[in-house]
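The complex appears here minus one protein chain, its other protein chains still in place.
Chain naming follows the written order as A and B, and within any one chain the residues start at number 1.
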Amino acid sequence: MTTLDSRPVATPAPDNYLTFTKGILSWVLTLDHKRIGVMYLVAVLSSFFVGGVMALLVRTKLLFPGEVSWMTAEQYNKAFTLHGAIMVFLVIIPSIPAALGNFVLPIMLGAKDVAFPRLNLFSFYLWIIGAVCAVYSLLAGGFDTGWTFYTPYSTTTEAGGVIPVLVGVFILGFSSIFTGVNFIVTIHKLRPPGMTWFRMPLFLWAVYATAIIQVLATPVLGITVALLVIERAFNIGIFDPSMGGDPVLFQHFFWFYSHPAVYIMILPGMGIISEIIAVHSHRHIFGFRFIAFSSIAIAIFSFLVWGHHMFSSGQSPLMNVLFSAITFSVAIPSAVKVFNWLATLYKGSISLNTTMFYGLAFMFLFTIGGLTGIPLAVLSTDIHLHDTYYVVAHFHYVMMGSALIAMIGGLHHWWPKMTGRMFSEFWGKIGCALVFVGFNVTFFTQFMLGSQGMPRRYYAYQPEFQIYHHISTGGAYIMGLGFVITAIYLIHSLFAGKKAPANPWGGASLEWQCTSPPPHDNFSSTPRVGDCYDFSAVHWDEKQQGYVVDTEAHVAAAGKGH
Amino acid sequence: MSHSTSHADSHGHGDHHAHGDHAKYPFLAHHFDTPNQQFESGKLGMWVFLATEVLFFGALFVMYAIMRFKDPQVFSYASQFLDTILGGINTCVLILSSLTMAIGVRAAQTNKKGLLCTCLALTLAGAMGFLVIKYFEYTHKFHENLKWGQAFYHPVNDEEKLELNTEPKPVENPVLTIAAVNPSAGVQPVALAAQPPVDKTAVAAPKAGPDGVSTAAMVEAADAGMHVHHSEEAHLLDPKLPPNTHRFFAIYYIMTGLHGIHVLIGVGVISWLLVMAMRGRFSSDYYTPVDLVGLYWHVVDLVWIFLFPLFYLIH
Partner (left out) sequence: MLNLIPNLLMQSSSDATLATGQATTPKTFWMPEGASTISREVDWVFNFINYINYFFFVLVVGIMLYFVWKYRQKGREVYARGPSHNTMLELGWTIAPTIIVVVIFFMGFRGFVDMKTPPSNSYQIDVTASKWNWSFKYPNGATSNDLYVPAGKPVKLVMRSEDVLHSFYIRDFRVKQDVVPGRYSSLWFQADEPTGSDKFHWLFCTEFCGKGHSDMNRHVYVLPEKDFDDWVVEQGRWLDKIPAEELYFKAGPQLYARCASCHTLDGKPSTGPSWGNYDGSGNIWQRTDSKTSTHKVDGKSITDLVGDGKAVPNAQSYIRNSILNPGEHLVDGFGNVMPTFRGQLTDKGIDALIGFMQHLDEFDAKGQWTKKPAGTAAAAPAAK
């Protein structure tokens, strides 16, 4: 027996996953991880649109310091709550793992599918049911609790939609758990020969770390919202102080999940950026092991820092001190990642395309987001900044400026792979620039608002803050325009885009070795694994208008070690 | 021989083998190469899911610990209302059903269809028996109005609520007028007999109230002592009743209820296993579902092993 197969793995197949079977039923009942990923993507982006409209409504109201006739305080409260809940539970948490992860994880790993395809489809439909619950909660009167559902406000508010949306969050939690279970098992058990842990792309390390958090933290959220539903319905006295309960206990339980959830959102984004920076610099990622282990470190530390959301809540000063100290430990692996990405640019050959623009935008925004976390982790300054716009700006820099920008960067990175079409680079750069500028105008202003003491979740505010709100709202419109342009050129590319080559960017990981779009079974034969960050065997091919990987040389180079 | 082939052999991968395995084993899904890989994946998936379950219950155990730390006297007092004998029987039932489940898994591995079916049937019987006993425990507590939240202190029945909101009528002989006042109250004669005479202890009852419960609720609680039709709430007349006792029953119903739901799910999947086993779907080649359900069932039992002493055996 010599070699398994000397053919290039990516033989152009007439049938890809999009055309493999036809009809609406072939989509809604599909077990193909790629189709499920695409369905997630459509669902998540639709929710992103709704959440974005809510954000613009909120920002538009804030142009005016006082009351406005077209939006009452109750409506405003419901609008920002809906914005937060949609963006967190329906958009950011599932965006990268469930949408992009589902699509690329098995291909990058060299597997034919995730370990449990039926569970995968089931968790997609759990997402749909959760989203339906959220929509139903609007019909039932909406909810105005803030996405954090703090008791006793959430157990006593008259808004009728609190229980339905909590049921929705519970179900969405299980959707997230099942995705996590699927990914952990897929990464453990479905790696082809040669795909060792340290040849696995960093995106998979990040998704693996994320899946651990999903599996271990989400059940606590499930129990917490279940208890909240019971408390609201039956007034049992767990959280409600009028029945002997403890409202601060709710915050502990809530943040025990929701702080790790922050890393469910950002870790996969970091994974995508590791891919983007390496591939588009055509250069081996710097410090693979440090980046990989920093993901795991972040996952572990994320469970120990929840109390830093509660420095002013009345928890004991000792706990405040401990939580503050541990919080800084999360800063280190995050900083390590940024420095490694910088070092990856060094002596690279950097393609300045739309995808790389998003990667660089991420580094810029994440640096600000991370650094502004420091005054929030410091006890004495957090007391001043807590629950002001400073916090709002900080977590938007991390959640949106980092996690969502990474998601959109990843979408561009893998768009040719998913759709088989190239998007317009020109409009791509315009869209990215508008989003980047709009984002900074919107949220950097809010750092100033916050440190000057403007509390968050305010319907009306003092006139002195108005100028900042005007700038911020202006930025939001610019950002909105950027997203509209992005949506237009991406959709346009589906119909009129150039056919994508198998490897448009010069990547060396496995997903670039199958056709664009990939065939139904991903790989016609067991793929051969080299070092996915070794670009020495990647060459430009004029005929295909894309890069090709010389598999023999690639695998041989990896065998020699580096 | 290349690097990757040696790996392929050691893992039992490779195109040649894979195609053979897919033809030989109809249960082998297209994305797995070997039955062993599929079995290992299923098993790991189940363990990861069980980790989720442990955290799910773990959160509640933490909640329990915090509540008990805050009100230790409530837990030691209220535990007396739980029936240790029924709880003990249920513990035995579950442990036995775990044993039969384990024997069942072994039977599936060794191709003993008859033994497998018997064991699954016994496990199923154990699960259902557990639920029946639990049902009697719950109904008995409901009957004694050992409920959660406000319901612990006063009835939540709408008719009774309405009546409480109206001016209480002075009643000369409560026992005789009960039917006239509230014919649908469904009061049990036993409870009537157990009603202690109205005396000063009735007035002491409001002590049981939680912090900040309105006077209205307290008045209703005091009424409970005055009016015979609330006689199920005999515990409210106990002057030793510590405040916040309702919180014990809240966490009791939530934890045992969640466990009960898991047993119910167990009944569902074991029934399905039984049907499949009778149709001969399992063999030493393919017994993954039996093995996985077995794991699940052991964890459900394990949770009860913790629940039983934490609630029933506090003294």
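In this text, a contact is a pair of C-beta atoms (placed from the backbone, for glycine too) under 8 Å apart; a residue touches a chain by one contact, two chains touch by 3 or more.
Computed from a predicted structure; not experimentally measured.
> Among A:G141, A:G160 or A:P241, which one touches the chain that has been omitted from the display?
A:P241
> Looking at A:V28, A:A233, A:I332 or A:V484, which makes contact with the chain not pictured?
A:I332
> What residues on subunit A make contact with the chain left out of this view?
Subunit A touches the missing chain through residues 73-74, 77, 144-146, 150-153, 156-157, 241-242, 245-248, 281-290, 312-314, 317, 320-321, 324-325, 328, 331-332, 335-336, 338-340, 342-352, 360, 363-364, 367-368, 371-372, 374-375, 377-384, 386-388, 448, 451-453, 455-464, 466-468, 471, 533, 535-536, 538-540, 562.
Methods note: only the chains that are shown with their structure count from here on.
> Give, as an integer number of Å, the spacing between the C-alpha centres of subunit B and subunit A.
36
> For a test of understanding, state which residues of subunit A touch subunit B in their complex under the given definition.
1-5, 106, 111-117, 119, 177, 180-182, 184-185, 188-190, 192-194, 215-220, 222-224, 227, 230, 234-238, 241-246, 249, 253, 256, 521, 525-526, 528-529, 555, 559
> Provide the residue numbers of subunit B that touch subunit A in the complex, in ascending order.
So the residues of subunit B in touch with subunit A come to 1-5, 7-8, 11, 13-15, 29-32, 37, 40-41, 44-45, 48-49, 51-53, 55-56, 58-60, 63, 66-67, 70-71, 148-151, 210-213, 243-244, 246-247, 250-251, 254.
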